[in-house]
Every structure is written in structure tokens, then in C-alpha cells.
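In what follows, a single structure is set out as C-alpha cells and then discussed.
What you see is the complex with one protein chain gone and the rest in place.
Moving on to chain A:
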Amino acid sequence: MEAFTTHTGIGVPLRQSNVDTDQIIPAVYLKRITRTGFEDALFAAWRKDESFILNQPPFKAGSVLVAGPDFGTGSSREHAVWALKDYGFKAVLSSRFADIFRGNSGKQGLLAAQVAQDDIELIWKVLENAPGTEVKVDLVSKTVECGNVVAPFDIDDYTRWRLLEGLDDIGLTLQHEEDITAYEATRPSFKPRTLPAKVEAN
């Protein structure tokens, strides 16, 4: 994973709460078997509407999404994060993220920065009054800057550390493989196994 320290890019005000992952990427795009190439799928239904924010220059070239509360609810599809990243977004700001979305973001190097709703409102105003204004997201100091607005954001320390270092989760876990093996030896015999299958073959 690529390390993340700071990013500065055009902010996109998305004045909407409860942006679920079905909106971020409709199910029809989930049939692909690759991990990249989802940029066309991002907000696919909404982008058909010319007035949608991402269809308007300069927001089209945005890389910091500033959204309403409860961003990323619904389906666990990590494709939502891939689509945001493939489009060019590096960070999403919201006052509240759905848990799974936040987790998926952390795995993929997309910064999910939790910013107080009052500050989100201030940033929205700056971005709407001066479209194309850049937002600076600084993971080291845990602050966002946009115009004259400077606001702190929350992110858990562990995710922050992994993002700053660009660490791969599986590699980290496998450093503790002995612990896993030791745990496996203690599992009770009544716990089920999928193999051999205890059903008749068709």
C-alpha cells in the first residue's frame, strides 16, 4: 500500500447524508473480477444527471470528497473504495462513516477523515462560493485546511500509523503466525469443519 502523509486537491462538496455504497457503485459494476478500472462506475447513476456535482468543472477534477453524515452505509462492497480511488479521490471527509466502509478505506489507502459536521458545513460553503478551492488533508497533524477554514479530524491511531507507513495488513499479521498456530491447537473438537462435506454429492 502506498503511504499517505498529506494530500492537497480540489474539494468536492457532496451535500447529502446517507450516501450508501449502492450509490457509490451500483451492483451491476460488481461483476468484474479485477481490482482496478472502476472509475467509470463511481456514482454511476448520479453521474447520468448533468447537474450532479462531479459533472461540473472544476469539481470533475476533485480529489477530496466532502460528504454529509453516514457516508458509505449499506453493502460491504470494497468496490466502493476502489471506485473512489480509481476516479482520483485520495480522501473523504464526513462527520460519520459506516464501519465497514471506514475499514475498507483504511486497507486501500483512501483516507476517511472524520470531521465535525459544523466544520463540514463551513468547508461546503467555501467550496460552493469558490469552486475549485483546494483542500489540504494532513494526516501527520490530523487537520484539514480549506480557504480560511482549518479543522481537526479524527482517525484511529492504528489506521493512521498503517497509512503513514503504507503497511500491508496480511504481512503484519503473519508476523504472529506462531500465535495463530498455538490458538488453533486449543480449539474444541465440537467446532464444525466444512471438509469433509457431510452432504450427499449431487
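The definition used in the following text is that a residue touches a chain if its C-beta (ideal position, glycine included) is under 8 Å from a C-beta of that chain, and two chains touch if they have at least 3 such contacts; residues count from 1.
Here, contacts and distances are computed from a predicted model.
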So one subunit is absent here. Using its UniProt record, which name fits best from "3-isopropylmalate dehydratase large subunit", "1-acyl-sn-glycerol-3-phosphate acyltransferase", "Aminotransferase" or "Imidazolonepropionase-like amidohydrolase"?
"3-isopropylmalate dehydratase large subunit"
Out of A:9, A:88, A:103 or A:131, point to the residue that touches the absent chain in the complete complex.
A:103
Of A:51, A:148 or A:189, which sits in contact with the chain we cannot see?
A:189
Considering the whole complex, not just the chains shown, which residues of chain A touch the missing one?
15-18, 20, 22-23, 26-28, 30-35, 45, 68-70, 73-79, 81, 96, 98-100, 103-104, 107-108, 117, 156-158, 169-170, 172-174, 176-177, 179-180, 183-184, 187-195, 197-200, 202
